[in-house]
Every structure is written in C-alpha cells, then in structure tokens.
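After the structure tokens below, expect a handful of questions from me.
All protein chains but one are shown at their positions in the complex.
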Amino acid sequence: MTRTELVREGARGGRASRSRRLSPALLLISPSIILMLLLFAWPMVAGILQAFQSPDGLGLDHIERMVGDGQFGPAVRNTLLLIVVLLPVQFVLAIVMALLLHQRPKGQGLYFYLWAVPIAVSDLAAGLVWLAIFTDNGYLNSALSTIGVGPVSWLSYTNPTSQFTAILVAELWRATSLVMVIVVSGLQGIPKDYDEAANVFGATYWTRLRHVWLPLLKPSLQVALILRTILAFQTFAVAQALTGQDFPLLVGETYRFYTALQNPNVASALALVVMFVSMAAAFLYLRVLRDGTKGAAR
Amino acid sequence: MADISIRNLVKTYPGNTEPATKNISLHVEDGEFMVLLGPSGCGKTTLLRMIAGLELPDAGAISIGGRDMTYLPPNRRNLSMVFQSYAVFPHRRVRQNIGFGLMTRKMPKDEIARKVAWAAELLQLTPYLDRYPAQLSGGQRQRVAVARAIVVDADVLLMDEPLSNLDALLRLNFRAELKKIVEHIGTTTVYVTHDQVEALSLGDRVAVMEAGKIAQLGHPMEVYDRPADTFVGGFIGSPPMNFLDGQVADGRIIFGEGASIPAPAAVPPGPIRIGIRAEAISIAAHRPDLVPAVVDVVEPLGAATLLTVKVADQSLKVQIPPSQRVSSGETVFLHFAPDSVRLYDPQTGLGLLASV
Partner (left out) sequence: MSTLAPSRTEQSDDVPVDLRPLRRLKRNRLLLQLACVAVSLFMVVPFYLIAVAAFSSPAAMNEFPLRFLPTAFSVETMSTFLSSTGVGAGLINSLIVAVGTLALSLVVGAPAGYAIARYVFKGRDQYQLFLLFTRALPIVVLSVPLAELFLNVGMYDTPLAVVLLHTALTLPTTILVTASVFLAVPVDVEEAARIFGCGPLGAFGRVVLPLALPGISAASIFTFVLSWNEVLGATILTLNQRTLPATVLSSLSDSPLTFRFAGGFFLIVPALIFIAVMRKYLINMWGTTIR
C-alpha cells in the first residue's frame, strides 16, 4: 500500500490509519532533509566555530581582525548604499515595466522575452558586459567622443560616484527582470474586474494604481523585496568585474580574505555577517510589511 | 440622472468574424429600468460594457444625458456598476469599498461618511462596516457591491447579472429588495441577465437579444404575451411558449387528423406555426371542436400540474390546476384560449400581424 494513500483518501481516512500513512511521505522527503541539514546546519556550526576560533579556544580575534581591516568599513557602507539606492530604483522600474506589459502593447510576447533575459545572466557576466561599455576605451566613451565629450574614466577609483553608478546600472540591468517577472505574475493573479470596477467608479489611472493595483500587489512585492534584498547582499562579481578591488562589498571581502589573504577564519566571520544581516533584513520586512489586513488575503 | 441613447452600435471582438453586436439602437428613458435579456453570447454584456466604456464600439454612438460618450474612458462617464463577480476590493474594508466612488469624486470626508452610513443602513450592512470582504458571506458581499453602486450620484446605474452568483433562495429575496432600492433612488438603470424571471419581474422595459440584435423591446407583459418571434417566445416563460405547426384551410388551422382550431379571418391559406402558453390551454371533457391529445408525462408542481401531451406527433406543455386528475396514456381534449393564440411564419419565425 503506497500510492493508495493519495490526498483525497487521506482526507477521508480516519485517525487509525494515519501512522501507516506517514511512512511513504517521510521516506520521500527524508533525503532532502538530510542533505539540507548536512549542507546547511553542519557548515553553519563549523563556520561559527571557525569565526570564533582563537589560539586559546574561543575568542574574538578574527572578529577584531575583520572589523579592524581598512576595507571592512567601506565594504559595509558600500553594500548598504548599494541596497538602499538600488532597490527603490529597481522596484520602480520593474513595476513600470510590468504595468507597461499589462497594457498589452503590440508585441508584448517579444518584449516580455527581451526584458526577462537578464534574469538568467550571472552577476559576473553582467559585470563583464557593462565593462565593455564603461571601460576607458569602451562603448560609452566611444559614443561620447562622437559628440565631442570625454573620455571619462568611469571606473577609476578616483571617481567613486561614477564607479558606484556603473555598478548600479549593471545591477539594475541584470536583476530588475526578476522583480518584473514576479510583479507580472502578481498582476496576472488580480482579476481584471477590480480594475474595471475602479475605472467605472471614476478612478483615474493613478488612483487605480494607488488604491487598487499596488495594495493587491503587496504580497508579490513583499516576496520580491525579501528575495532581492537577500540577493543584493550577495552582490560581488559585478563589482569585481567592473572595478576589481576598488569598490569593496561584503561578499567580495569574504572572497578576498579566502583567496588572496588565505585567511578562512576571517572569511567565515564575514560570511556570518552577510548571513546575519540578510536574515535580519528578511525578518524586518516580514514584521514591517506583515499584512495588517489579515482578512484581506483572498 | 439621464437618458441613454444608443445608435447603430457595431462591435466585433478582435479575432472573431461574427460581430458581438450588430447595429444595435436603443433608447433608455431617464429613470427607466431597462433589462437586457438573452442567452449567453447574444451580445447583452458587450452592449453593457460599451455603455460603461469598458469596450469601445467599432461604429455607432452612445450618448448619456445628451453628451456623447462613445469613446470616453469609463472614469469620465459618471457611472456606477454592479459586477457579476461583485468586484468588491479585497484589501479595503466594507466602509472604504462603499465609499470608493465618492473618494474618486473627491467628496469631503464627512459627507462620504454620511452617505456611506445611509447606504449601509439601506442594505443592512451597518454592523459589517469595518470588516474585510473575506469576512463576509457571498450575499453580504453582493450587498456591499450594490451599496457601493447606489451611494454615488451617478447618471446611470449598470448591473451585469448581479444575482447570478447567489443561491436560489437568496436570489428570490434580494430581487425584491433590489427592485425596491432602485425604485427608491430612481436612477436610469441598465440590467443584464439571462434569467427571464428576473427580467420580467424587474424591468420597466425588457430588450430581448439574440445573436447581436434586439429581437424584441417592450414592457415585460407585452414581451411575455406577444413574443415578436418564436425565439422570444421560446426563451421567455417557464415552460417556454408552445409552438405547433399546422396548415390553414377552410378557415381552420389543422394540426392533423381531427385536430384543428378556428383560424382568425385574416389568415391566408398555407403553412403556419402557432404559439400558445401552457397556461392558456385547458383540458375539458370531449367536445367536437376541441383538439384531442395523448398525455405523455404528468408532473405535479404543487401550485399547478404540468402535462406533456402529444398532438399529432407534436409535443406541447399544458398547465392545469392541481385539482384536475389526469394520468399518462390517457386521451384528453385541449381548449386553446382564442385570445392567447399567436401566429408565426414557419420559415422566418416572425410574428404575423393577424395575431395581434
């Protein structure tokens, strides 16, 4: 008796047969649980031990080394700055893109494809793509030279603002698609009756956006925000490809301590910081954005 | 409040070859309750959506209160509407749902509160004002949708099958309530339904639609009593109107061997189709001028008994008082009330003047 305990019968079945029903499901999910625990819980513990290791047992040596490093402050600052500036711009752009598609322009299938492609581009590749544009002899300066401007050293460490902007644009290009796809799927889940009702009752496009679309998109936006924040904390290869070590980010520092400085303990400490901060951010979002309208979930 | 004037509306949905509405013209008087009735796909919802501005016509014109509205976006038409799905916003409380149309019209807050309270009282929603729609029953959500529609001072109130999602008992109760409310506020109303009982009970006038055209427009009893064609007669009424094919000869309409009724004087000889309602037929003891029929099925319905009988191989429904006892297989004799016999052209199905 394996496949007979299908959901429907499970709902019908009594309490007596529940213990037998449990076993095949457990059998099917246990490999995944074991694997996830091995690859997640075990290194998590090992990482904490690694970070707090010291010559005499446990201590804060590596943490002090991490915080004392000249790049740590800038890395924290840059990572936060990137998130604070990137995410709002990215969400506005993604919502605009999704709303454009929702108006059913001619060729919307093609547009959706073109706008979704970067979803599958890695941040390393995105960095290299924009390197071809922003590098000193790149396409941007080539284009500017035809109108007699430049060349500008966009990626030089002497020009932190344009460095930051280049990374911002590359991330905007690469990762907005993800938010857009989530918002599009959210929009598709909203019955068009709501928009029509609001329209008939005299709501302009902006009123509809503010009072109908955005509130109904809240669950999708919340998911996208959590996902994007966690992913944004992991940004590093874009910066690596565009600016090398000139624009330190937290995960980039993990990479540098592990590979260049051969110091896995400090690297572990940095990794824990990233992990802690992203979890805290996700938790914060859930608290702040939690649906105050419990009944509103349909 | 305003009248609605619809002139020669044509609409074909992209990808369809058959137009959804074929050159429809209709005038709805100020304060009138107009019902658009028809089977699904007859174009009634398309017509309503064009009045709302949710669809744009390919040709023709719509004006409301003397202002052309043909291509105006919905939000500039000063309308209100009750949707089939209710479309009550799930993220807004009942209070904010009812007040939505007032908010978009930029009404002062205290006035919104006053009008919402009035509408809530009228629809018995006062205890639920601070709930979310998910915490309401289907019938209550329907009330919210109606409250939201009547609270605005709209020129026209549109209703798209508003009762079709309610269960039978609730529908019966709410139908009467709805009629009272709409009479009370007196707004020009266009009401779409596929339910002929709703159409007859609610409408000042009923427009029966078929395949993108208005087959008949008239007062409910007129549409019921004198269907303009066999489609209308067959669509309206439960059971629908009976149709019997016969031949006119020697001043009689002959259905078969020994089965005939007197023909009105003006009817020329030849094939003809008569229409008669089940309740206009009675059964009696044998008399030579009555139509003999064999009882096929007997269905007691409580208030009446419904018979399915055969007259010369043609089937028809007869409604008799429950006191009359008949059993299947029995031969009975039918009396067709002469005032209720309608005549139709068997080819086109259109009504013949002689019967009016």
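Residue numbering begins at 1 within each chain, and the chains themselves are lettered A and B in the order written.
Heads up, the rule we're going with is that a contact is a pair of C-beta atoms (placed from the backbone, for glycine too) under 8 Å apart; a residue touches a chain by one contact, two chains touch by 3 or more.
What you see is a predicted model; the values in this text were computed from it and never measured.
Visitor: What are the shown chains that the left-out chain touches?
Guide: Per the contact definition above, the missing chain touches A, B.
Visitor: Determine which one of B:5, B:164 or B:201 touches the chain that has been left out.
Guide: From the options B:5, B:164 or B:201, the contact with the absent chain belongs to B:5.
Visitor: Of A:83, A:167 or A:181, which one is in contact with the hidden chain?
Guide: Selected residue, touching the omitted chain: A:181.
Visitor: Which listed residue, A:67, A:81 or A:119, touches the chain dropped from view?
Guide: Selected residue, touching the omitted chain: A:119.
Visitor: Using the touch definition up top, pick the residue from A:89, A:168, A:190 or A:223 that touches the left-out chain.
Guide: With A:89, A:168, A:190 or A:223 as choices, the missing chain is touched by A:223.
Visitor: Of A:90, A:163, A:199 or A:268, which residue touches the hidden chain?
Guide: Considering all chains, including the one not shown, the answer is A:268.
Visitor: Touching the absent chain: which residues on subunit A qualify?
Guide: Where subunit A meets the chain not shown: residues 2-8, 10-11, 18, 21-22, 24-26, 28-29, 31-33, 35-36, 39-40, 42-44, 46-47, 50, 96-97, 100-101, 103, 105-109, 111-125, 127-133, 135, 137-139, 141-143, 145-146, 151, 173, 177-178, 181-182, 184-186, 188-189, 219-220, 223-224, 226-227, 230, 233-234, 236-237, 240-241, 244, 251, 254-255, 258-259, 264, 267-268, 271-272, 274-275, 278-279, 282.
Visitor: For subunit B, which residues reach the chain that was dropped from this view?
Guide: Touch with the absent chain occurs at residues 5-7, 25-27, 56, 61, 63, 66-73, 76, 213-218, 228-229, 268, 345, 348, 350-353, 356.
Keep this in mind: only the chains that are shown with their structure count from here on.
Visitor: With chain centres taken as the means of their Cα atoms, state the distance from subunit A to subunit B in Å.
Guide: Here the centre of subunit B sits 55 Å away from the centre of subunit A.
Visitor: Provide the residue numbers of subunit B that touch subunit A in the complex, in ascending order.
Guide: 52-54, 73-81, 83, 85, 87, 89-92, 100-101, 103-105, 131-135, 148, 152, 158
Visitor: Show me the residue ranges of subunit A that touch subunit B in the complex, using the header's touch definition.
Guide: Interface residues on subunit A, with respect to subunit B: 191, 193-194, 196-204, 207, 211-212, 215-216, 218, 293-298.
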